[in-house]
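Rather than the whole complex, this shows some of its chains in their spots.
Letters A and B name the chains as they come in the text, with residue numbers starting at 1 for each one.
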Amino acid sequence: MAPLEFGTGIWAFGQFVDRYAGDGYGPPRDSREMIEAAGRVSGLSCLDINVPFATEGATAAEIKQLLDDNGLTCRATTPHIYMREYAKGAFTNPSQELRRRTQDRVEEAVEAAQILGAGYVKFWPGQDGYDYPGQVDYLQIWDRTVDGMREICQRHPDVQFAIEYKPKEPRIRMTLANAPKTLLAIEETGVDNLGIVMDFGHSLMAGESPTESLRMIHRRGKLTSAELNDNWRDWDDDLPVASVHLFETMEYILALRDIGWSDPVLLDQFPFREDPVAAVARSIETIRMLDEACARVDRAQYAAAQDAQDALAVQAIYWNALLGTERFAVGH
Amino acid sequence: MAPLEFGTGIWAFGQFVDRYAGDGYGPPRDSREMIEAAGRVSGLSCLDINVPFATEGATAAEIKQLLDDNGLTCRATTPHIYMREYAKGAFTNPSQELRRRTQDRVEEAVEAAQILGAGYVKFWPGQDGYDYPGQVDYLQIWDRTVDGMREICQRHPDVQFAIEYKPKEPRIRMTLANAPKTLLAIEETGVDNLGIVMDFGHSLMAGESPTESLRMIHRRGKLTSAELNDNWRDWDDDLPVASVHLFETMEYILALRDIGWSDPVLLDQFPFREDPVAAVARSIETIRMLDEACARVDRAQYAAAQDAQDALAVQAIYWNALLGTERFAVGH
C-alpha cells in the first residue's frame, strides 16, 4: 500500500468563535496566514478550502499561488452555505431567493475548484434541518435538498460533488444526518457525480460504526473522501485522531487499507485550545503509527476472528499489532 | 377519518425479566391469560403474537379460538429469533446451521400467521449486529441480513413481511438500526412484500424524528405498521404514549391523519411496574384525546407555519388544538 497522504480543512488554522467566546479562540487569520500555517505541518499536503475565501476579495488565482508557495494543493472547496443569511437553511430555505443564492454560492465554489484544481466541491448543509418538533414539512425539506443538489450536479456533470453528513450543529437536527439517509438522497438525485465525505466524528455522533458506514458508502461507489478525527460521541468535538477511541480508529484504518484508499485522508479538527500546527501534526503522527500497526495484522486471522464474531480474538489481534508483540493469545 | 383502531404486542401482558430481576416482573402468564388480559383492554382489537406461543405446545388453531373468544384478532406474528440460541445473530449468525434454523422458525410464524389471519409476519432481528469495535465484517453481516430476508420473502410472495428496526438491545449495536438503513436493506432484497414496522420509540432512540421517518417510509410504500409508545430517548423504555413527548406525539398523529392511516396503531409497551391492562388502556385514551385535538388543527394554517419554519406558530397551533382554545396567537 502506498504511504497515506493527508489533508485538512483550512479552518483548522483560522480563528474560532462560539456563542460564548464571541471574541474568538486564537488570533484572527487571513488566507495567507492560514495557508502558511498549514504549510508548516509536517506531512500535510492538501486543504479543503472555504469559498468565499477568508481574505475578503482574494481571488482563486491568488489562493492558488499561496498554496504553491507553501507546497500544498487544494483537495476540495466548500461553499459557505451555513452563514448568517442561511440560518433557516440553504437548499431548504423557506425563501426562494435564498435557495437561489445557495445555487449561486455553490457556483463560486465550483469556479474556485476549477482554478484551484480541487478534487471535489463539498456540500455541507449544516443549516438544512429543523430545531423543534413540528417545525418543518419533512418531505418538503427532503425534496428541496434532493432537487437543489441535483440541479447543481446536472449543471456541472464533469465536477465531482460530495455531501458531508452530520446529525446536528449548527441546526439542532440536520436532514442529511447519517450515512444511509445520505445514500438515499443521492440515489434520488439520479446523478452520478455526487458522493459522500465520510467523517469519522460525524459518524460517531450519528451512533454509527464509522467503519461500517465507510464500507457501505464505498461499496455503493459513493466514497468521495474519508475524514478522521475523534470526539466524545455526543458532539462534534473535532479532536486529534484517537484522542478517545483506539480500536475504532484502528478498525477504520484497516478498512481504508482493505478498500485500497489512495486519496488523502482528511483531518477535520477544531483545535480551540491547542496550537493548530501541532494538533494536526499529531493526528498525522498517530495515524502513521496506527497504520504501521495495521500493516502487522495477519489478515487471514483477522477475517477468521470476525467470521466467528470472536471479539476477544479481534482485541488480541489489535493489541498485538499495536504493541508489536504476540503477548495476547488470539485463540483461547 | 375513520376512528383509530388499536393493537399491541401480546408480550405487554406477559411476565418480563431483565438481567437483575431474573425472577420476573409480575406473575408468569400463559397464552390464555395473556389473551384474556388483552381482551379486558377497552378499545383494543388486535395483537402481535410471538411464535412459538407462550403456552408450550399450543396450536395456532387454539390461539385463534382464544382470540375469537376474547373479541380480538391477530395483527401480526413475530418469530422468536432472538432467544438463547440466536445470541450471536439470527439471519447473521456465524453458524450456517443457525441461519437455517432462523429460516425454519420464520416458517413457523408464517404458518401461524396464515391460520391466525395475521396481516404480516414481523422480523425483529434484535441479535443481528455486534457488541465490540471490530467484532464483525459489516458487509458480511449486511449481506446475510439481506439474503436471509430475501429468501423468505421470495418463498412466500403472497405473505407480507415487515422489519422492526432499532439501534440497540439486546445486541449492543443492531444492524437494522434506523429507517434509512432499513430502507436500503429492503431495496437490496429486490422483493416487494417486505416493509417496515415503524416504532415511535425505536425511532427516538435512533436520533430520528419519528414523524420524518414515518413520512419517508410511507412515501416509499414500505409502511406496513405504525407503533406508538414513548421513552426517555436513550433507551427503549416502552412507556405509555406521551409519557414524555407531547408535541412529537401530536406531530406523529397529524402525519397518520395525513397519510390516511386506517390500519391499527400498535402500542409496544413493557409495563414492568404497572398493571398492563391499565397501561395499554391509558395509551389508547391518550391517543384518542390527542387525535381529537389534531382534528381541530386548521391544516392550511399548519402548512403555512411549516412552510415558513415558524416554530412559534406551530407551537401555538398545537397548544390551541390541545386546549380547544385560541389562547395562543399563531401570528406574531
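Keep this in mind: a contact is a pair of C-beta atoms (placed from the backbone, for glycine too) under 8 Å apart; a residue touches a chain by one contact, two chains touch by 3 or more.
Please read all numbers here as calculations on a predicted model, not as lab measurements.
The complex in this file is a homo-oligomer whose displayed part has 2 chains and whose full count of copies is 4.
Just so it is clear, only the chains that are shown with their structure count from here on.
Inter-chain centre distance (chain A to chain B, centres taken as mean C-alpha positions): 35 Å. The residues of chain B lying in touch with chain A in their complex are 88-89, 94, 130-140, 142, 167, 173, 177-181, 183-184, 206-209, 211-212, 215-216, 219, 245, 247-248, 250-251, 303, 306-311, 314-315, 318.
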